[in-house]
Each structure stands twice: as structure tokens, then as C-alpha cells.
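Here's a slice of the assembly, chains where they normally sit.
As written, the chains take the letters A and B, and residue 1 is the first residue of each chain.
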Amino acid sequence: MSDTANEPIQSFTAKSDVPVRIEPRRQGFDMATLLGLIGAVLLIAAAIWMGGNWTAFIDVPSILMVILGTFAITTVSYSWSEVVQAQPVMWRTLFVRGQAPDEAAMKVLQLAERARRRGLLAMQNEFSALRGEPYLLRAMTMLVDGMPIEEVERNLTFETHAMAQRHQRSTGILRRAAEVAPAMGLIGTLVGLVQMLGALDQPDAIGPAMAVALLTTFYGAVMANVIFLPLASKLERNSAIELLVNHIYILGALSIGHQENPRRLELVLNTILPANQRVRYFD
Amino acid sequence: MSDTANEPIQSFTAKSDVPVRIEPRRQGFDMATLLGLIGAVLLIAAAIWMGGNWTAFIDVPSILMVILGTFAITTVSYSWSEVVQAQPVMWRTLFVRGQAPDEAAMKVLQLAERARRRGLLAMQNEFSALRGEPYLLRAMTMLVDGMPIEEVERNLTFETHAMAQRHQRSTGILRRAAEVAPAMGLIGTLVGLVQMLGALDQPDAIGPAMAVALLTTFYGAVMANVIFLPLASKLERNSAIELLVNHIYILGALSIGHQENPRRLELVLNTILPANQRVRYFD
């Protein structure tokens, strides 16, 4: 990459004179998740309401059985602490909008331009601005500390890989719950059916008994399809974006470590960004 | 590849004297998608019509519940902007017939022959003809700008890989919707069944109530099997063709960059083209 050494530094635009404006992460609340969930629940509630007699859909023992049963069996599959500890990570990942890939790319380009103008060691002054991005901060710290580039790359790749595995485990808990809920619903319905079939001599009770028997299947289907599966998909999608952002940070850190021309970095970053998120840092 | 240097240039046919006729992409409308969809819908409509009483198949609340529910839950799984932004890409990919692999191969062979006759730098004059193919244009620009071949290959491969991942996400939205629709249908049917079972004392109402309960399952099955799954398959298939075309462009760009004999490029391209689409540029 020695071909970048003799490029005129004055080709940088005036942008690089302003301090690195690494804005705090726009951690907006991701309304889509909440609104979608509420919308789906309201739709089902409306369908129930319109049929009159909505009390027929509430059977506390059935609700307890499906919810507690799903929780108990999911706990068996993992462990108490895992299910509990997964909660904050899960809620944060679900409702907090993460770093967008194009913002991450801009941030990395600013850093790269700075590093090229002022030298790698001067980057220490910018570290406070990176507090919101611990991953990028760790990458820059390793570079400034003089760790060999190959080792920096290995450590960052290890960390990303381990993060992906942890995300998979969180998703796994949700997917497992989505398998368990309909199964508990089926078991509840079978219990109800056997009880009903043993009392066929009371024709009036058959209908309501069967309705109650079906309720657990209904609860299980709603829990799996309206709550667990959508959240698992969301988690996977957010994880994919976070991996992309980390990939951008790795590319940036390696480029800074190799003291490449930031314009080249921009070109590379644009190849992995979607067409409508491509960045133009240099005119 | 120095063994290509001493081949007589006069072995090129007269074809290379005419200017590079890189015709605009034949972006015909892909009628198959639309006709197939309409055909399937008409078949179902006919089956309903023949049974008389077609009004029994229209229940606005059920329709709203399945359609809106599918939309809400799919939105939870992804994000509002993603579902909305995926629309234009999706419609374009679905209904616009893309570049055929054999046309792409011919285009690349014309370019390669030109580049060999007139030199790489002279290719700048042809760039306006490549406007319809941004990917190929980017590849040629990088070559003419003197970027090292390995880096050109890396950038193009990165970009193709990122494109494949974006296509997978679009397909994922459709596949997710195809999972959600029958689930919403099942939930709707369970709601209807529980309501019906609570009112078994009106024997006349049982039939129609059950018919209405089944309608959401019907809507969900039609949405998943007639709309979402076929479109997802189509998207995957179009993505596969676009990847093949990009692969042809990569092979062409590398061949031009290495200044290989275009006849060798033709041989290589024909190995990856289906038997009935093999090209014969040099007779």
C-alpha cells in the first residue's frame, strides 16, 4: 500500500479542519417494534370484541398454564440466570435503534482523515468523543498502543464472532419459546378434550368445554406468532446490522493502521453499503 | 498469461471495427409474474363463483385482520422503513426483466476485444454506452483509474456479496410474511371457533359461523401461497441471475485488466453459461 504515500495531502477538503464531529449515537426509540406489536394485539382484540361475548376468551387457568408452562420449559432448556440476564440485552436490542451503517461509515471516515493528517498518536485526544462506541474505541486504543495490525484484526474478529454467538443465543431463547408455546397450547387442548369427552352426557356443556379447550391453543398461537417469533426476527435483523457496523469499524481500523488514503477506504465502505446509504465524505 | 502476447492481432474478425454496440438493456416487462398471479387468482375466483353464493367469501373484518395483522407483524420483524423501502426494489426486481446472461457475456466480450485493440485507456470513450450497467461501469472505471487488479477484484466481490445479502433480506421479508399470513389465519379461525362454540344453542347459526371462522384460514392460505411465496421464489431466482451476470462482469473485468486474449475469456464465459445460451463472438 506504499502507493498512497506520495499523494498530495492538500487534496483533502476543508472538512478536515473542523474537529471530528462524532455525534452521539442517535439512540431513538424504535417505535416500529412497539407499534407493530400493539397493532397486531388490537386487531385480534377487535376481532374478539366484534363477536360479542369477549369474556369467553379469558380463562385464567389456561392463561397461567400456557404462560408459566412456556416459561418453565424455556428455563429448562437454558438456565434461570440466562433467561433473566437475556432480558435487558433483549429489550435494548429490540427497542433502541442502533447505529446506522452509513453514520458508522461517516464516523470512521472522519477518524481516518484525522489520523492521516495529524498522525495516529494524536487520535488519543478524540477518544472522549468515541465513548458511545466501545467497539470502535477499543479498536483505536489497540492501534494507538502500537499493537501489531494482524493482532488487532484477530482480536476484533474474535470479538465480533463472539458477539454474533451471544446474539444467536438470545434469538435461540425466543425461538425456543416460540416452539414451546404452541406445544403447551396443544397439551392444554388435549387435556380439555379428554375432560370434555368424559362428560358427553351433558350436551349443553360440550360447546363451552370445547371452547375452553381451544383457548390454550389460541393463547399458544398468539404468544408464538405475535410475540416470540417477530421479536426473534427483529433480534436477528438488528444483530445483522450490528455485525455490519462492526465490519465497517474493522475495515476502518485496519485502513487507519495501514495508513491508507481515506478515499480508498470510502470506496471500500461503499461497496458493502446498500445503494441508498452510500456515503460521500470527500466531495 | 504472457503466452497471449504473441498471438496475431489480425486474427480478430472485422467485428471489432464497428463501434462497441452496447445496446441499452432490453428492460421488457416480465409479464409471466403478473399473468401467473392473475391466472391463479382468477382460478380461485372461478371456483368460488361456480359455487354460487360468492358473497359468503367476503368478510371485511376477516380480510382486515389477516392483511393488517400480517403487515403489523412483518413490520415488527423488520422495521417500518425497511418494509417500505423494500417495495420499489421488490417491484423492479419482480416485474422488470433483467439483463440476460448471454447478453452480458456478449457485452463483456465486445469490451474486451476493444480494450485489447485500442488499449485500456481508450475505453473511457465507451463509458457513456455503459450507463445502463452501473456495476460494469464501476469495474471499468476502477481499471482505467489504474487500481491494482487484486483490489478491483476484492471491491467487486465485496459489492456482489453485499448485494446478495440485501436481496436475501428482501426475500426474507416476503418469506416472513408468508409465515405470518397463515398464522394470522389460524388465530382468526380459533377466535371464530371459540365464539361459535359458545353459541351452540342456535343450530342455524353454526354453519355460517364456522364458514366465517374458516375464511381467515382461507385468506391466509391464499396470501401465503398465491402471493408471498411465489414472489419470494421469483426474487431468489432473479437474484441468482443477477449474481451470474455480475460474475460474468467480474470475469470480464479481470480478463481486461490482465490483458488476456478475449478468445480465452469467451471460452471461460461459456463454461458458466447454460448450453443453450453459449455465446459465439469470435467465429
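Note that in this section a contact is a pair of C-beta atoms (placed from the backbone, for glycine too) under 8 Å apart; a residue touches a chain by one contact, two chains touch by 3 or more.
Treat the numbers as computed from the prediction; the structure is a model and nothing was measured.
Taking the 2 displayed chains as a starting point, can you state how many identical chains form the whole complex?
Spelled out: 2 chains shown, and the full complex contains 5 copies.
Here, only the chains that are shown with their structure count from here on.
Could you report, rounded to a multiple of 5°, the rotation needed to superpose chain A's C-alpha atoms on chain B?
70
From the C-alpha centre of chain A to that of chain B, how far is it in Å?
27
Can you name the residues of chain B that touch chain A in the complex?
Residue positions touching the partner: 61-62, 64-65, 68-69, 72-73, 75-80, 82, 85, 155-156, 158-159, 161-162, 166, 169, 176, 179-180, 183-184, 186-188, 190-195, 197-201.
Per the contact definition, I'd like the list of chain A residues that touch chain B in the complex.
30-33, 35-37, 39-40, 43-44, 46-48, 50-53, 56-57, 204, 206-208, 210-211, 214-215, 217-218, 221-222, 224-226, 229-231, 233-234, 237, 240, 267-268, 271-274, 276
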